[in-house]
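Structure in structure tokens, see below.
For this view, one protein chain was removed and the others were kept in their places.
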Amino acid sequence: MSERTQNRTQVADVDRSLYDFTYSEEGYERYDDGLTPDIVRAISKKKDEPEWMLAMRLAALDTYHAKEMAPNWGPSIAGLDMDHISTYVSPKTKQAKSWDDVPDDIKTTFERLGIPEAERESLAGVGAQYDSEIVYHNMREEVARDGVIYTTIEDALHDPQWEPVVHEYFGTLIPPADHKFAALHYAVWSGGSFVYVPAGVKVDYPLQSYFRLNAEGAGQFEHTLIIVEKGADLHFIEGCSAPKYYEANLHAGAVELFVKDGARLRYSTIENWSKNMYNLNTKRARVGADAQMEWVSGSFGSHVSYLYPTTILQGDRSNCEFTGITFAGATQDLDTGCKVILNGADTTATVDTKSISKDGGCNTFRSSIVVGRRAANARASVSCQSLMLDDISRSDTIPAMDVRNATANVGHEATIGRISDDTVLYLMSRGCSEAEARTMVVGGFANPVSKELPLEYAVEMNNLIKLEMEGAIG
Amino acid sequence: MATATTATPELKLERVNTPPAQTWNYLRANDITLTVPSESRKGDVYFALPRLFEGIECGMGPDVTAWIESQAADAQYVEVRAGERRIEPIIATMDTGVMVRTGAEATIVVCADAQATSRTSAALVRVIAEKGARVRVLEFVATGDDQQHLESVGITADEGARVEVRQYFLGAHTTAAGLSCALNGADARFDLTCRYLGTDDQRLDINHVVRMRGRNGRSDLRESGVLDGRARKTLRATIDLVHGSSGSEGAELENVLVLSDDVVNKTMPVILCDEDDVAGNHGATIGSVGPEQIQYLADRGLSQEEAEALYVRALFDEALICAPTAAVRAAVLARAQTVLGTEVAGDLVDALQLDTEDRA
Partner (left out) sequence: MSDQLLRVSGLCAGTEDKPILHDVSLSVGAGQTHVLMGPNGAGKSTLGHVIMGDPAYQVTSGTIEFDGADVTDDSADKRSLAGIFLSYQAPVEVPGVPLYSYLRTITQKRPELKMTARKFRDRVGQIADQLDMGSSFLTRELNVGFSGGEKKKIEMLQLLLLRPKLAILDETDSGLDVDALSVVSRGIEAYRQACDGALLVITHNTRILERLSVDRTHVMVQGKLVAEGPASLIDDIDAHGFEQFEHAKGGDAQ
């Protein structure tokens, strides 16, 4: 082979200075490490929760202790020592409706992440969580006038109008017994969002929640519950980041999405957790007749991820689109993908994922497409492309399909490869350096995902790719 | 337990046909559990294969290898000398090891027919293809409706060796088949064609694994089949691009025709990749006969049922064409008579002008 194949792109660790700043948690309320009924009671007491919620937490804690992880599962989480993860760290502040009321260090954090600016320019509402608690929550007045609710689950539980709604939905789509970390989540959950969009209401601008884990050796367990009523329309954006520590952090959130008949929900995520994070997150959507669920997911950070957003196409003619990209660099072992269960007739699912592996990073794409017996004429297609940027990285593709209807049509295709020499030469012959050529190709590879994101997130994602690709060139 | 005195002792084989990388356990697609007879052979001594065959990974996993070795009589060892072009096919027995020396050529035939006296039959075939060897493995499972058949194959290929496998699984009550091929040397090549049929309450569990270790290897896996009735099928196909396999390309494609809503069809096409200068791709299409095809065939006078039957017949046609010996043809034909009826089976023979009598 030519010389060029040995001369691989030099890439160092990403310049994460944008994300890697921390503030002292001095004076914060931090609960003891480990998991005991006392800690669970303390969290519940602090939140002044209804009795049913405490009961649910305690039952989930038992489930957590009783459940084993499957031995044949993906990347190891042996580095996670639950006895040394603090499940609850709360900044000393009350939730604010104005950024001026947010403590300075926290406000500065979110300003550096560009959240208030984005809120002014292009969002219908913003929630910001710092460690275990939401520190800021606000929504545009006109959206509130339409009857849209965007608040924390804690606040909804204290509202007599919404407490029964939370009770009805909370924990029904992802039951606490789903898996070990779902049980953990229900035992110690804190923060997150409750969104309710009334029938027929179309929210013109996205709502956004940003999750920041500042504390070292801590866990974040936010719960997001979104109900989009019949014919309503919502775009929800979730952003996550954390500074780099050497002690393991854990994120075990849960996202439950109810998309009613004829409704549409787009759920976009840019996840950039630091590389000491175990991101064991569970997301699930149930979709009614003629409704649409769209996922856009960019995963860049974390040390280990288990992330497989699930869509249950329950109603006839419902539809799911999943667009995702995962970028695994040094020390990262990211097990991501999605699951779609097609139960209704004439349902359709389109899954399009990309993965990029470099510097010894590992990507595993995992999917399952299950077509039920009733799903006449269901259509599902899965396309999965993996790009290998060097020969020390790894990329595995493990799709599964289970089809039980004769009129269904399921297609799957996956390719793994590297950037071709011809492409690099073509771009170099027009004046691009080799590094620029490779960055351009990787950017193009990621383009189908970034073009699904709102502009500022697409820009953030492209910057992340550039940082990853060009970190130490020169 | 009271009646166990006369029954053959049984053994439960768990996690059979497990692929190198697995999916969610709750999907019940990762493996199969089989119950097999297990006669004690204490005190008997049988001919065993040379030790080097022990190192060969077999598709169904080590438990099945151990079980077959414990139940088989003498193992059959066949060596094809360097440069020899062996025309006469090697007929596999229950436990067979074949050494195909440098530059030699050989054809190995594995055939399970309905004659077996036991409800469970099994074959274990291990093949070493040395440098530049050419090996064809032809597998035919044509056992009866009430039988269970286990077939585990392991192959290693050295530099420049070419391995071609054709599998015809024509329906047994339970067919569990695993095949693993390791392309250890540079420029080795593996081509697999697997055709299967599942009807009624049949269970079909297939595990294909290709380990691509040498440089510039090629592997191409084509599986296709027809499922009807309440048939349950699981296919796992793994292409493992091991570090060091630079320049290699692996492809896998499955086409499944599902003819009934009671079918359970599971497919798991896996690519593992630990090398950048490689190309891997796989695909699967699962569905019914397309409306355009049905219409086209209707224009030529075929009802939907007849059109679907055509796909089943085609499978037997192909198996018969590939059958290398009269005994295999007879086994396939007997199976065709059961599945398609005497008239169609007779027509197959006529059309292909096949000789099903032994010519001695």
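Letters A and B mark the chains in the order given here, with residues in each chain numbered from 1 onward.
As a working rule, a contact is a pair of C-beta atoms (placed from the backbone, for glycine too) under 8 Å apart; a residue touches a chain by one contact, two chains touch by 3 or more.
This one's a predicted model, so the numbers in the text were calculated from it and none came from an experiment.
Student: Which displayed chains does the hidden chain touch?
Tutor: A
Student: Given that one chain is not shown, which residue among A:33, A:233, A:352 or A:436 touches it?
Tutor: Checking each option in A:33, A:233, A:352 or A:436, the one touching the absent chain turns out to be A:436.
Student: Which candidate, A:122, A:350 or A:447, sits in contact with the chain we can't see?
Tutor: Per the contact definition at the top, the residue touching the missing chain is A:447.
Student: Mind listing the chain A residues that contact the chain we can't see here?
Tutor: 1-4, 420-423, 425-434, 436-437, 440-441, 443-448
Assume only the chains that are shown with their structure count from here on.
Student: Would you pull the chain B residues touching chain A in the complex into a rising list?
Tutor: 21-25, 27, 29-30, 241, 243, 246, 256, 258-288
Student: Given the complex with chain B, which residues does chain A contribute to the contact?
Tutor: 1, 5, 70, 72-73, 364, 366, 368, 370, 373, 386, 388-391, 393-418
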